[in-house]
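Removed: one protein chain of the complex. Kept in place: all other protein chains.
Right, subunit A next:
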Amino acid sequence: SPGPPSAPADPAAPPPRALGPPPQGSVGAAPRAEARPSAAPCPEQEECSVSADTVLAPLRAALDSCRATVQKQVCNDIGRRLTVLEDAWAQGKLSAPVRKRMSLLVQELQQQHWDAADEIHRSLMVDHVNEVSQWMVGVKRLIAETRDLPTGE
C-alpha cells in the first residue's frame, strides 16, 4: 500500500512471503542494446602466449634503422624505454591485453601500416595508461621516426 518511502530494507531479510517469482520466458522486455563490437580485434580473455622477443626484436630493429638519421639522444631515449618494456614484460607486469595489443602493433609496424600502429598505441595509452605510461611514449616516437625515414627502408 502507498506510504512514505520506508527505511532501506535489511539485506539479510527474505522477501515478503507474498512475493512470487518473476515471470518466466521471453515476455516483453527484450534487451535494447545492439551487440557492441569489442575494442580489441581479438579476444583478450584467452591466455596470451606472445613472447617478449616477438615484440622486442622488431622494435629494436626499427630503432636500429633510425640510428643513421635520427638524433643520437632521441635514439638512446627510445632504446632506454624499450628496455623498460622488456623488463616489465619479463617480470610479468604486463596484462594479457597489453601484450596482445603490442604484438598487433608490431605487426602493423612491420607492414608499414603507420596509422594503424599509431591507433593501437593510442588505444593502449587510453585503456592501460598505468601499465604503459613509462615506455609507450618511446614506442610512439619510434613509429613516428620510422615513418619519416627516407623511403627504401
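Please note the rule applied: a residue touches a chain if its C-beta (ideal position, glycine included) is under 8 Å from a C-beta of that chain, and two chains touch if they have at least 3 such contacts; residues count from 1.
Quick note on the criterion: contacts and distances are computed from a predicted model.
Undergrad: Just go with whichever of "Small ribosomal subunit protein mS29", "Protein transport protein SEC23", "Auxin-responsive protein" or "pantothenate kinase" UniProt uses as the name of the absent chain.
TA: "Protein transport protein SEC23"
Undergrad: Consider the whole complex, including the chain that is not shown, and state which of A:59, A:98, A:117 or A:136 touches that chain.
TA: In the full complex, the listed residue that touches the missing chain is A:136.
Undergrad: Of the residues A:50, A:116 or A:144, I need the one that contacts the missing chain.
TA: Once the missing chain is taken into account, the touching residue is A:144.
Undergrad: Pick out the residues on subunit A that sit against the missing chain.
TA: Looking at subunit A, the ones touching the missing chain are residues 1-9, 11, 14-16, 19, 21-33, 73-74, 77-78, 81, 121-122, 125-126, 129-130, 133-134, 136-138, 140-141, 144.
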